[in-house]
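This report concerns only the one structure given below.
All protein chains of the complex are present and in place, except for one that has been dropped.
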Amino acid sequence: MRLFAFAASLRRESFNRKLLRLAVQAAERAGASVDHADFREFDMPLYDGDVEVASGIPAGAQRLRERFLGADAFMIATPEYNHSIPGTLKNAIDWVSRAYPAAWRGKPGLLLSASPSVVGGNRGASAARAPLEVTGAILHPDVFSLATADKAFDEAGALVDAKMAARLDKVVAGFVAFAKMLAKPT
Amino acid sequence: MRLFAFAASLRRESFNRKLLRLAVQAAERAGASVDHADFREFDMPLYDGDVEVASGIPAGAQRLRERFLGADAFMIATPEYNHSIPGTLKNAIDWVSRAYPAAWRGKPGLLLSASPSVVGGNRGASAARAPLEVTGAILHPDVFSLATADKAFDEAGALVDAKMAARLDKVVAGFVAFAKMLAKPT
Amino acid sequence: MRLFAFAASLRRESFNRKLLRLAVQAAERAGASVDHADFREFDMPLYDGDVEVASGIPAGAQRLRERFLGADAFMIATPEYNHSIPGTLKNAIDWVSRAYPAAWRGKPGLLLSASPSVVGGNRGASAARAPLEVTGAILHPDVFSLATADKAFDEAGALVDAKMAARLDKVVAGFVAFAKMLAKPT
Partner (left out) sequence: MRLFAFAASLRRESFNRKLLRLAVQAAERAGASVDHADFREFDMPLYDGDVEVASGIPAGAQRLRERFLGADAFMIATPEYNHSIPGTLKNAIDWVSRAYPAAWRGKPGLLLSASPSVVGGNRGASAARAPLEVTGAILHPDVFSLATADKAFDEAGALVDAKMAARLDKVVAGFVAFAKMLAKPT
């Protein structure tokens, strides 16, 4: 089971990068082979239909698309901006989805979210569901939401709260099992 | 009553640009003075917290912010991408909202949407409500949605369907009256 | 300025009833005259198109409709059930909206939400926006959300946290001023 994973933040010290790192380790413990990408690898312009006609889907979006195509399933840790999906992530979805069918069609996905807010980043992950589902992703019902993320990690990058760490393990292992059931037999 | 208006599409022949042009004319007939912008004027990078720390809000987002600040109310015609807000528009909201309070706080807004689809672009405009409202915009309940937009305009750019044209006039005039009631007396 | 207000919970000791009581007092201090209803007054069946054809809109929904019609603006405190609007409130909206135009069309509204959860009940109030807005309500962008509501009230029913109490006052006073601006001159 090959899993593609990235945090939808360009910021280097992003809480979502830290959370994703732990989710990747949990997925590996659950037996997945993980392609762990950096969102900065997929540099792309803002979507412009004229650019698309003139020069096609930009290289960064093509690279992102190929990484999805090479995987059986995916995990995205996403910030919440203004109670919704980050424009950066939505722009990437918009570009990649211009090649039909979308690279994630029929692939299981898990959304995670870290936020310094006390209410977490659930609404960002929630707003990401519609565009991913309408283009065919099979999103796991669980969303792992980490609130007060500015106080959640120790210096080694682990979660301070052991119960939260156990919950992350459980959610990710549940997702890996789910993705295996949906993976086409080879 | 000064109204700031733009179509959230970079494409030059965008249906939303065409629709916005008609909405601007309707607003002027209703007595508004309109600052009609081209979304291409607000060139900006994808949101990156490290860029923000290093060099602040980029010039294009600053220009967009100032145009909102100079107006009493606003109209945005937005495409729908993948049943949601375009990444381009969300990215602009994300950047501009980094200066508190958001430039549109307390300002009445009208959303419009044109789409070649038979069901129109309502879901794009609908997904734009949450980020604008949580940052303080007072969105008018009406949304003008133009379906099958590829067949909706004649060569002069007017709406072929007279009933649809009358409805646009009515919605925009209703919005201008609404915005006048909320404008602070000077 | 006549304000109609109710908490969308049938439970007698509902946190939303307690929160609404404080919001009503704040509205009165801001100069509004408030019609403070109990949701139990509007007993009605689940929506059934056959019942509507046979016997029209039921009496409880008619009473609810008349209370909206008699007011210039409204406040609803709503629980969140399963990350969405309560079925009870949605059912009331469904029945009342069968008389066109909806009784709240063109009327300013404020949503509030209390929840024992640490993340509050924002998603319930958020899910209530679409059905109210599409039927013409002018919802204020602010939503007052009270988290950990099981610990938020003292024995007299006041908010324990003085900062939260001040915020409630400010949000409600802001809404009353907003509603006054939109009230038709008589």
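Chains: A, B and C, in written order; residue numbering restarts at 1 for each.
In the analysis below, a residue touches a chain if its C-beta (ideal position, glycine included) is under 8 Å from a C-beta of that chain, and two chains touch if they have at least 3 such contacts.
It should be emphasised that the depicted structure is a prediction, and the values quoted were computed from it without experimental measurement.
Every shown chain that the unseen chain touches in the whole complex is listed here: A, B, C.
Note that of C:28, C:94 or C:161, the residue touching the chain absent from this view is C:94. Of A:11, A:65, A:83 or A:129, it is A:129 that touches the chain left out of the display.
Of the residues in chain A, those that touch the hidden partner chain are 126, 129-130, 133-142, 178, 181-182.
By the touch criterion stated above, the residues of chain B touching the omitted chain are 83, 118-120, 122-123, 126, 147.
Against the chain not displayed here, chain C makes contact via residues 9-12, 14, 44, 46-51, 81-94, 97, 123, 127, 130-131, 134-135.
Here is the rule we go by: only the chains that are shown with their structure count from here on.
Among the remaining chains, the Cα-based centre furthest from that of chain C is the centre of A. Between chain A and chain C, the centres computed from C-alpha atoms are 36 Å apart.
Chain centres here are Cα means. That of chain A falls 29 Å from that of chain B. In chain A, the residues that touch at least two other chains are 83, 123.
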